[in-house]
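Have a look at this one.
A single protein chain has been omitted from the complex, and every remaining protein chain is retained in its original position.
And then chain A:
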Amino acid sequence: MSKFMVIGERIHCISPAIRQAFADRNPDPILLRAKEQLTAGADYLDLNIGPAERDGEDLMQWGVKLLQENFDNVPLALDTANMKAIEAGIKVYNRAKGKPIVNSADAGDRIGYLDLAAANDAMCIALCSKEGVPADNDERIMYCSELLERGMEHGMEPTDMLFDPLFIVIKGMQDKLMDVLEAIQMITDMGLLTTGGLSNVSNGAPKHIRPLLDSATIAMAIQCGFSSAIVNPCDRRLMETVVACDIIKNNILYADSVLEF
């Protein structure tokens, strides 16, 4: 088994500092967040430029080049509602360290993102949903199958699709969280890879509680086969949990100093 893949979520236009940096094409705040995440152990970085309707293509190309030139062609997930911007980003993307990830397709209006990934030999995050959060695992698996079929029709390798079961928030939907873990197990049993926005689980919980909920959730999810996640790698507790899980699953070799990353 390969080790758990961490996609760093912190270059996101929802942050005012990053949004401003995008607008001004100011590299410093973006490079700083990239460095923090890579030092903390991120494998991929998510580059979320938001809707970017106006200058998305230019902005995405600027961001891709900025990050890859400064961090040894770090592999990236290209994240925006503007499909042209993703395509533009892939044009300047260097694949030396891994394929680009298109973030994201779903079984509804966003199914075209899968076609886009297939046409550009990219990986794709495939949300197991159509409109909003799926009601149960029958729905999740139905959407998963639809997406798998669509991707394969377009020539994608199944392992280039990362299926996201959609984590739900504990505060409000606590009784549904075990369903998500079960879905991960079912998707894994189909021989497929999974991912997900983990931070959603602890959304709204106090700051000191979130790392605990997130790391317990990820450990339980990894036991079910969870293979990657979009997370905040600067959460030390979470990253230590991921490494410990990788050791227990024999994905990486143990050494006494293994947590000194």
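One rule holds for everything that comes next: contacts are C-beta pairs under 8 Å (C-beta built on N, C-alpha and C of every residue); 3 or more make two chains touch, one makes a residue touch a chain; residues count from 1.
One rule holds for everything that comes next: contacts and distances are computed from a predicted model.
Note on the omitted subunit: UniProt lists it as "Acetyl-CoA decarbonylase/synthase complex subunit delta", one of the names in "Lactose transport system permease protein LacF", "NADH-quinone oxidoreductase subunit H", "RNA polymerase sigma factor SigK" or "Acetyl-CoA decarbonylase/synthase complex subunit delta".
The chain not shown here is touched by just one of A:E131, A:D175 or A:E260, and that residue is A:E260. In the full complex, the hidden chain is touched by chain A at residues 2-3, 251-258, 260.
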